[in-house]
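With one protein chain withheld, the remaining protein chains of the complex are depicted in position.
Labels run A and B following the written order; every chain starts at residue 1.
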Amino acid sequence: MSRYIIKRLLWMIPVILGVLVIVFTISYFTPGDPAMSMLGTNYTEESYVALREKLGLDKPFLVQLWNYLWGLISRGDLGTSYIGSVPVATEVVHRFPITFKLGIMSVIVTTVIGVPLGILSATKQYSVADYTVTSFALIIAAIPNYVFALLGLLLFAVKLGWLPVSGVDSWKSWVMPVAANSFGFIAVIVRMTRTSMLEVIRSDYIRTARSKGLRERLVIWKHAFPNALIPIVTVIGTQLSFIMAGSIIVETIFSIPGMGTYIMTGINSRDYPIINGTVLLLSLCICGMNLIVDIAYAFIDPRIKAQYESGRKRVKKAKIPGKAVP
Amino acid sequence: MKSIRKILCVLLALMMVLALCSCGGKSGGETAPAPGGDKEPAKTDDGGKVSEQTDDGGAASQAADGGAAVETAAKPETVTIGVTGWLGRFLDGAEPSPNLTACDGVYDSLFLIDQSTAQPYSYILSDWGYEDELTFKMTLKDGITFANGDVATGSDLLFSVLQHIERGDISASSLGDLDLDNCKADGNVVTIKWKDPWGPGLTSRNIYLFDESWCREKGWDSYDWYEAPNGSGPFKVTEYVTDDHITLELRDDYWNAANEKFQVKKWIIKYYADQSTMYMALEKGEIAMAGLSSTDYTRLVNDTSSKLKIKTRAMGTTLNFFFGAVNNPIFQDKAVRQAIAHGVDWSAIGKLAYGDLYEPADSIVSTKSPFYKPQGVYEYNPDLAKQILADAGYKDGDIKIHLFEMNGAHKDFAEAFDYYCEAIGIQVDLEFGDVTTGLMTWMQDGGSDAGWYNNINGVANGDPHESLNCFYIKGFTWCWWYQPEVQERFLKAAHTTDEASRSEQYAELQKLAYDEYIIVPICECMSVIGYDPEVFSEAEMNAYTYTSAYTLLHALSW
Partner (left out) sequence: MNLLEIKDLSIHYVTKEGTFKSVNHVNLELEEGETIGLVGETGAGKTTTALGILRLLQSPPAKIVSGEILFKGTDLLKVSEEEMQKIRGNDIAMIFQDPMTALNPIMRVGDQITEVIELHNDCTHEEARKRMRNMLELVGINVERAREFPHQFSGGMKQRVVIAMALACNPHLLIADEPTTALDVTIQAQVLEMMNELKEKLGTSMILITHDLGIVASNCDKVAIMYAGEIVEYGSLEQIFHHISHPYTEGLFNSIPSLDKDVDRLKPIKGLMPDPSALPEGCKFNPRCQYCTEKCRTTEPPLYEIQPGHLVRCLRYGEEGQ
């Protein structure tokens, strides 16, 4: 098993390098000139040329690419933001934990609410509870997260005054951003759990478990649920990746100084170092999440663990595409 | 029966979701009307909420050593205000733009402008004046200390002026042609020398007092410009969290502490990524002051239950429309320019920009400037426009214009413009993009044939060089002000130190712009601030100028 993990970790390196090169190339060839952007209305021919030289933008493409990669590998230097000369690495180190925290909490909330609701829905299929939960989940999934965010702000922050409008100081200020982030995914998890559980509950081994005299609760939680986990874990993993991708809108609305707002800043001002640095971090995150999910599979299902250890190509992989988050 | 149950469950779920949306109520107000709308701009009879900035009455007139008291509310020890856009750094003229309120707390400014007399005054100079047309002398007070303990000398003062030129920032152009070799500092006395007489003097922009040795040591790229600037002002930065907030706290060793009584010991400048979130924070009381968008303004004016007050102020510039006379040869024909000037309802565009705050302008120089001279308004008269075109021999569809505009408000202007032009038989081809693409496009010939301009940086002394846009935008070579004639006349005016003559020359330039080049003035650029009247008094807000928050942050004999 550890060989498998090491192999996967090693595979991450070329993937991330590839992503870096691609993003660097794309931002290099995208129209829009950072030097122009920085000078803005101060533009003169001379200052423009001088600035390009200062930023190293006049060097050929491959030289720039090499400088960037070498700086990254040797010093962990992600470059310096064009606007304001702030080292990207410093900013990222400040911001990433915040977005990460938001992401993890959202995932936890989604799981803790979504999975039991899905199980409830599955075990009480066709009952009032089932229909209500499924309908609720569908309606919530149809409402975009920013609509939730704004409505929530209006109701809880302004009208009722229970929660603060923005920032990350107290635990209260996390409630709404986490809620806005999680709601859409709760629907996905509920449905996924429900479907998976329904399938598993009809299995023969569940009948065997019941015939052994197990209480229904144990049958559901000890026998059915672990078998239903694989698709659920897949969805949770995908969700985590998406949330790590910045939760841009939620962070903007709640003024959370995280990766999302940072990416927006970079894109709006064609700030290549920011764009490259944040994409690097994102790819690391997504690769990492994928790896964690794959390892989790091994712990859930020993058949998959056996496949990993024997080194054969995975035959069964229940990966379901996740819901895109704007 | 089963299907009825299903329907009931869906309804139940729907109700649970709608419970989240139970926040209707009194926040009425709508966005600015479409072109041709007939909403009247708001007057001041709106429940006494809105206070226009008046030139007399209510403003503190301050002499050089501090002066008459201004009515103020009893303040809490910590005040939080909100900003959007950038949190910025403490280096003005460099991107990202600085947070001026914060800068005014941390640095001392060389000069401030008295709103009522338009005369400069200073807290850090004991004496200043012109020796002759080309020479200006200033004497720095003794005992001014920076946060790091250094004592300010004349060379720091000189450095503070010249570093704008060294860095090549925006302020550099407003300083004129300095004779750098002959500008010197001798003890606390600084001599500034120009090669040509310079009308605006040193007061167009805030010049902050910098510590030369500290700046040299740190360099302009240091992170200290964000989180630990070294100023002589009463506050120091105790916290700087990117994209979150700046905390300013009173310094123990402030040099002028004896003459000032500070009620507010701590200012927190909180950043909001989203305008509407900031508005909610203001409504809720989390912040005591924030800038409002025009829709927030309308909402607040109509919200009778809110205790917040509004201050509107003109920023000292106007929104105007200009033709690229060089760019599209069709604009060489004055008849075309005239026709467009009459064929477009500019008030509609003004309302798109400022909603209820729309104030029509009749010169491209703001009424707030001492050099303002009213020129006139281009009446909206599409029939006249068509007539002019017909007389000049144009038929429908002969004239084609290409406009590039940036996404956002300007996009709306362009679309309105298109609407009116089509009505008089002029074809407009629109293209949109974001700011960065826009800058590049406008730098090229043929990028855009015309455009709108509203510079939101006010000019402290009302000098119209920004309104006349004469040397501010160097890159847009196709604009009217690049015409040699215009450059020549402007520079001549700027180099005149006799106020009366200068005033006359600026008046002529305004006339030239209006009559000949047909730069259409649309409206005053307005800014709106919402504030908590329990924290800030109306008088205080009136004294708070667009270009400096000095009076807000200092407590001069209050």
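Assume a contact is a pair of C-beta atoms (placed from the backbone, for glycine too) under 8 Å apart; a residue touches a chain by one contact, two chains touch by 3 or more.
Since the model is a prediction, treat every value here as computed from it, not as a measurement.
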item: Missing chain: touched chains present in the view; value: A
item: Contacting the left-out chain in the complete assembly, out of A:T30, A:S203 or A:N268; value: A:S203
item: Full-complex contact with the absent chain, from A:L69, A:V175 or A:L214; value: A:L214
item: Touching residues (missing chain, whole complex) on subunit A; value: 203-205, 207-215, 223, 226-227, 300-303, 306
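Just so we're on the same page, only the chains that are shown with their structure count from here on.
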item: Inter-chain centre distance, subunit A versus subunit B - centres from mean C-alpha coordinates, in Å; value: 39
item: Residues of subunit B touching subunit A in the complex; value: 2, 5-6, 9-10, 12-14, 16-17, 20-23, 25, 89, 94-96, 168-170, 221, 223, 226, 241-245, 270-274, 276-278, 280-281, 283-284, 286, 434-437, 439-440, 443, 472-475
item: Interface residues, subunit A side, partner subunit B - complex; value: 31-34, 36-38, 40-44, 47, 83-87, 90-91, 94-95, 126, 128, 131-133, 135-136, 138-140, 143, 148, 150-155, 157-159, 161, 164-168, 251-255, 257, 261-262, 268-270
